[in-house]
Each structure stands twice: as structure tokens, then as C-alpha cells.
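Omission of a single protein chain aside, the complex is shown with its protein chains in their original locations.
And now, chain A:
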Amino acid sequence: MTQPLLEVRNLRTYLSSGGRTVKAVDDVSFSIPKGETFCLVGESGSGKSISALSVIRLLPQAIATHPGGEILFNGQDMLTLPEASLRSIRGSQIAMIFQEPMTSLNPVFSVGEQITEALQLHHPTMSDAEAVERAMLALEQVQIPKARERFRDYPHQLSGGQRQRVMIAMALACEPELLIADEPTTALDVTVQAEILRLMRQLQDDTGMSTLFITHDFGVVAQMAQQVGVMQQGKLVEVGNTAQVLRQPQHAYTQQLLAAVPENLARCRPRRSDFSPTMLTEDVGLKSDLPALLSIRNLKVWFPIRKGILRRTVDHVRAVDDVSLDIPQGQIVALVGESGCGKTTLGRAIVQLEKPTSGSIQLQGQELTGLSARELRPLRPKMQIAFQDPQSSLNPRLLVETTLTEPLKAHGRCANHEERIEYAAKILADMQLSRDTLWRYPHEFSGGQRQRIGLARALVLNPAFIVCDEITSALDVSVQAEILQLLLKIRAEHNLTLLFITHNIGVVEYLSDQTVVMYKGQIVERGTTAEVCGNPQDAYTKKLLQAVPRLWG
């Protein structure tokens, strides 16, 4: 067997700050042969990014130390090389692309200039004309349409997917032997992700480079990698051939992670017949017989685009454009679509966070649009919303107790504060959180716990209907699985109707009874989840479903 391109042996990376030392990477060994892809997969904080940054030696030396191990790249140990030689390796032999395409490009230079700069840094003798020509070729190589015209464009003029293509073009311009990709598609829509992944595979075939691919998504692993390593708390708990690891995981943690993937959750979900009678009728396709809890007619939410000194309205962004939808009592309706399709705006309009331009929204027969804040207040408890970002969904300066009792107080529920606290504690117990959660601040909790507190706040008013806006998108798969299971439990206990906004098809298949697909502000397809996901009719739905990276081929 020939020597692998990259061999990491017993790597340790310790991060120290403020007197504390964290073993971010602890005795990790793996190797990548020429032309192959190795995936590092794990939950946030498992040390996968730190491992990758250690390989390219990009960690700040003030806090990161490597008390042990070797990183052999083409036979030389990256850990002992001086900074000058490292710099000549970075970019030209090892290139890196990052997760966030907006922040990894410099907004004040055109994309062409940035690629040209990267080229000339590593080939100081290259003439300007040649560098420009090479950069154009690189842009064409990553299949940016009309690459030559886009050369002078600035990053903000490109879409997220195009920006990521530019990043790849920049990384590949110097023909590196190893590409380190740190969650390159996590911030992208699933259809765009599919295109980028396809492009990366193709470029790898063309150039014969190796890739160290970091992701948290097992679907992506299945598509990209020959070898996979699973990380947990800085340790590599399992390494092996991708198909083998995914099908017959040996380590308990890998098994647990794989079981939490929504696609696999769907397999463990009890059969429909074990569920409530409403589910049965739904299964037979009688969904129209269920009384509609919420009905939306011809809803439009347009945002004006204003120009000039007088801020005259010149045009509108049609975020939601003529949508009609019934949400039946007791159902979980999934709303899917790519970013910018208007799904979040629709959810926000339903709970009256956005004022609709026209159309009607009726909750239990009561018209919601056109009501003043005062008229709306008594109706507020019936419908609630839970948000995506666990960081900003709770007020950092309030005790959880205050956050949970505030809505009760606003509506004059319970006789006194003690009763309100008791009630809040009961709801927290429903969310499987202990009572002392009440007396803590949000920053003391993990992302998953914060999402549960956010859900508890939505539940304290005992609503009939909750909009869940991507509530699991920022969470790790295992935490996501817990939250989803919890949602199913409380749905039954509280007799809830849910509108679950998401872009994750796996979650939709696991959780929802009905699915609604939105595209460019309009509903393109709706039906029971089994129908929509199993036999999509609309062209966009088909494309969306095909783009989902699947574990099982």
C-alpha cells in the first residue's frame, strides 16, 4: 500500500484559556489516501473542526497547544514545521473552505480579485494577465453561469450557493493536494447543497485531490466519503469504511447518533394504527373531514421596496403571495421550502407578527386580520410561536421564572404569583425540565434545553395552536430527536395543532401528518406527508426530495 497523503497519528490539541484547559482533540488518528474523501462527523463541540484546523495549523498559538501526536502531510510533520513553510503549504498544497460563505469572502473586493490574489500569493512570478485568465478558468470550473461576466461582481451580488462556489474556486485555483471542507454546505438550501456536493465530487475526480470533509449530517457522509470517523468529546470513537460504519455501527455512540437521524426515527415511529382516531381518518385520506382550526384565505404579505428621498414604494417583495390553507384540528402540518420562499413569513403572519397585505386568517372562526393590538390581546393565548435560534429566543437578563410567568401575568391567569410559579413548574416538568430551572438564567442552559424552555413559554397559555419555526434547525441530531419526540408527546397531552416550519425533509417525514410545500411565496403542493413525500406531483417538490442526502441510497 502506498503512503497516504495525510496521516494523523495520536493528535492531541489542548485549548487553554483563563487557567482552564480543554482537551479539544484527544488522541485522534486517521489517514487519507490520495484521491479519497475522509469525513469527520460528530455533534457540535466534539472537536471535529478543531482537528481540521490543527491539520492546517490555523489555531491561535496563544491558546492551542499540541502536547502529542504527528500530522504527516506528504511525509513531513506539520506540527514541527516553521511558520514560513506552513504558509507556503497553506493555500497551495492544503486549501480550506468554510461554512459561512458570506463571511469568508471579503465584501470590498470583487470575487475575481480575490481569486487572483490567492493565485499570485503562491505564484509570485505569475503575470496579472495570466492570473486573471487562471481565475476565470477557476470560476468556469466551479460552473458559475456566465463566469466571465461575474468576474467583477462583489460577494453580495452572488447567491449563497454561488459564493460557496467562488470559495471552492479560490481553494482550487492553486491545485491543492488536500482540501479541507468545514461544513461547506450547512448554511445552504438542500437543493443547492446537492449541487455543491455534486460539484465537489466531480472536481475531485478531475483533479485527484483528497478531501477532509467535516459535517454533522450523516446523509452527506453517505454521499461523499469513502472513510468516515465519528468524533465524541475530542475522541475518535469509530473509524471505518463509510458503508460499514453507517450500516453496522460498532460503537454505542455511533449507534445512538444514527438512531437519532430523523430518517431512522421515522422507521421507529409507531405504526399509524397505534395512534389516536384522528390519525386513522387521516390515513384513509379523510383529512378534509376534520374541522379546520385555522383557515387562511388568499393571504398576501408584501413588503414594500422604497426608493428615493420620498421613500416612495416602487415595488414589493411578495413574501407570501395568495396563499390559501386549512390547518385541521389536532394535526401536525409541516411547511417546507427553501430559504426565502416565504414559509417563515407565513408563520409570522398567522400569529400576527407581520401585518398581512390582504386576505383573511380565521382561528376557530374568529377573523384575526385587521384587529387592533387591544382586540387581539384576548386571542393571543390561543396561538403561540416557538423560534429557531436558541440564543436569541430567551431574554438573557431574565430568570426563566420571569420569562414563563410573564405571559400568565399579562393575561391575568392564576390568583397570585405563587400559583403562576407552580403552573410554570408544571409546564417545565412536561418539557422534562426540573423545577430549579426556574431560578436560572438562559445562558446556563444548552441549546436543546433553551428550546424546551422556549416551547414551555409557548405552552403556558395553554394554546390550541403553535407555530414552530425551524425549532430544531440549530440543534444536534440527538437533541433534535429528543425535541421531536417531546413534541409528539405534548401534542397528545395538550391536544395541540402544530404548524411545523422546516427545511429538513427527514424531520417532516418523521413528525408531520400533512405537508405543505412552498416555493417563491406560493403553495405548490400539499397533501398527507405520505403522499407528498412518497409520490410528489409538482416539479419543485420532486427536485427538493431528490436533493435530500439520504442515508439509504
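One rule holds for everything that comes next: a contact is a pair of C-beta atoms (placed from the backbone, for glycine too) under 8 Å apart; a residue touches a chain by one contact, two chains touch by 3 or more; residues count from 1.
Going forward, contacts and distances are computed from a predicted model.
S.K.: Between "V-type ATP synthase subunit D", "Heme exporter protein C", "Oligopeptide transport system permease protein OppC" or "Probable peptidoglycan glycosyltransferase FtsW", choose the name on the UniProt record of the chain that's been left out.
M.R.: This omitted chain is identified in its UniProt record as "Oligopeptide transport system permease protein OppC".
S.K.: Just one of A:Asp153, A:Glu195, A:Asp322 or A:Glu406 touches the chain that is missing; which is it?
M.R.: Answer from the full complex: A:Glu406 touches the omitted chain.
S.K.: Which one, A:Ser127, A:Asn395 or A:Asn495, makes contact with the chain that was left out?
M.R.: A:Asn395
S.K.: In the full complex, which residues of chain A touch the absent chain?
M.R.: Here the touching residues of chain A are 348, 351-353, 373, 376-378, 380-381, 383-385, 387-389, 392-399, 401-403, 406-407, 410-411, 416-417, 439, 441, 443, 454, 457-458, 461.
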